[in-house]
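Note that one protein chain is taken out, while the other chains of the complex remain in position.
This part shows chain A:
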Amino acid sequence: MAEEPLLRLVDVAKRFKGARRGAPPVQALDGISLTLDPGRSLGLVGPDAGGKTTLMRILAGLVEADRGSVEVMGRPVAELDRNQVGYMPQGGALYGELTVRQNLELYARLRGVEPEDNPDRMATLYRATGLADFRDRPANRLSGGMRQKLALACAVVAAPPLMLLDEPSVGVDPVSRREIWDLAQELAGPHSAIVWTTSILDDASRCDDLILLHQGRILYEGAPSGLAKVAADRTFAAPLPSEGRREALQDLLERAEVVSASMSGRSLRAICRSASPPPGRTWLPAEPNAEDGFSALLDDGRPLPPSVLAEAFPPRTADRDRPAIAALQLTKRYGAFTAAQDITFTVFPGEIFGLLGPNGAGKSTTFRMLCGLVTPSGGLGTVAGRELTRAAVGARAALGYMPQKFSLYGDLSVIANLRFVAGTYGLKGAGARAAVDRVVAALDLEPFTAHMAGLLPLGIKQRLALGAAVLHTPPVLFLDEPTSGVDPLVRREFWHHINAIAARGTAVLVTTHFMDEAENCDRLLLINRSQAIASGTPDDLKRAVLGNPDPTLEQAFVTLIEAQARSESAAA
């Protein structure tokens, strides 16, 4: 039986008016045609501001297309039966002060599932999300991964035939990310189709089909393996040098023949613009993945310029042997709950130190204690030789902080935000203008300067937040999940900047959920359940994976987390 497609889009276009009077309109979507059959999953990927969210909103009946036809379940989207669609907006649309149960039951009733009449469905939802024990916890006190699971459950309470999930796995650790994918499969109806947007190609590769949106157009459509093939014959690997890993990567990225490069396991990977590997090193052909294909497809042909952001940082060579950041048995308790226990580490100038761990493990708490935003219950944290909880406000000028949650002014424009931040750090006149111009240019914020910061796409917000953190070229930089929600090409650029800034002598403390990024760190600390469970260089951590000669950091991460869970349950 030839089934009716769930979605049929023909030549859909959407244009938004410019942010400012006289600004050119933004063509969010242009000539999109696609079909989606029941039971299929479609991954929607693409660079930041590529039109993914606009397309999702059109499918959910929340944005009207200017042109073209949109049919959902054989009928125009204007007559959409909203019972048939489970839409999870970016950020989840949860009520933070309400409990897990209140949120879930609200959306259940709104979507026509009376909790009392459907105990089985509710039980399934609680079990599958793992939220059964947290029913009475306010949603804003859940960890990031749990929050996303709850939001997903709220969206698909009724097991609708069409599930539209906008960035369900953003800001989530690798273990939870896999769980969220499985959860979506489990909560889906037997013939449900899933549309899943993400900036993480690894997630998108699990879908049956992939669509890559760029500047409102479809750049690639087909199986995930097909996207990887774009980079076939152009992907190479070489052994990673034990010394100067970052310098080797930096050098590679700035070469004219290289599209993108990364570290993985014990090798250096490069995607080239032609079928010949870059000079130097012993390059071997490597199997490309979807992310490599993504990079190759979106290549603009220009070599990555040396980081303008980093050039503004004064070279700091003095006191290289005195720790720039020191945590000594930092502990934070909230009542009976210990958020972080005896966390100890030091970061020297010019070093990149990574804090890894699942959502809710205590990374951000550790971060905030060091920044002076949270008073430790025990232990000592110093930044640039000073305790920030006690030090004068001026001492904070030594620190650049990019928080996990967007913390700039949503109702101010991008440029106004940057000018304001420059002012708070005491930059004035020409100096402030130069700093703002530099950040705008280095992070490609030019098209967005007049936009209200609150309405920016996620990835652009992250660029703005990074820009705001480095305006005053601080000797210590704190980056809390800087690349969450950022597309792979911009992630590469972010790390290009971060590496170059560290090379000038700035100490960088970073958290990330991307294990390939963690390879950029000199040393890592893995935190789980409020405790430090492993520390050392990326290679030290990988040694935990037995029986694999060349494990990735992600495998090490999963192995170490599971080992702790096992030893805890054995002890109990």
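Observations, loosely collected:
As a convention for this text, a contact is a pair of C-beta atoms (placed from the backbone, for glycine too) under 8 Å apart; a residue touches a chain by one contact, two chains touch by 3 or more; residues count from 1.
Heads up, the rule we're going with is that contacts and distances are computed from a predicted model.
Going by its UniProt record, the hidden chain of the complex is named "ABC-2 type transport system permease protein" among "ABC-2 type transport system permease protein", "Succinyl-CoA--3-ketoacid-CoA transferase", "FeS cluster assembly protein SufB" or "Thiosulfate oxidation carrier complex protein SoxZ".
For the chain left out of this panel, the touching residue among A:V63, A:L298 or A:L355 is A:V63. Only one of A:G91, A:P303 or A:G536 touches the absent chain when the whole complex is considered: A:G91. On the side of chain A, the interface with the absent chain consists of residues 16, 54, 57, 60-64, 81-83, 85, 87, 89-98, 102, 105-107, 109-112, 114, 154-155, 411, using the contact rule stated above.
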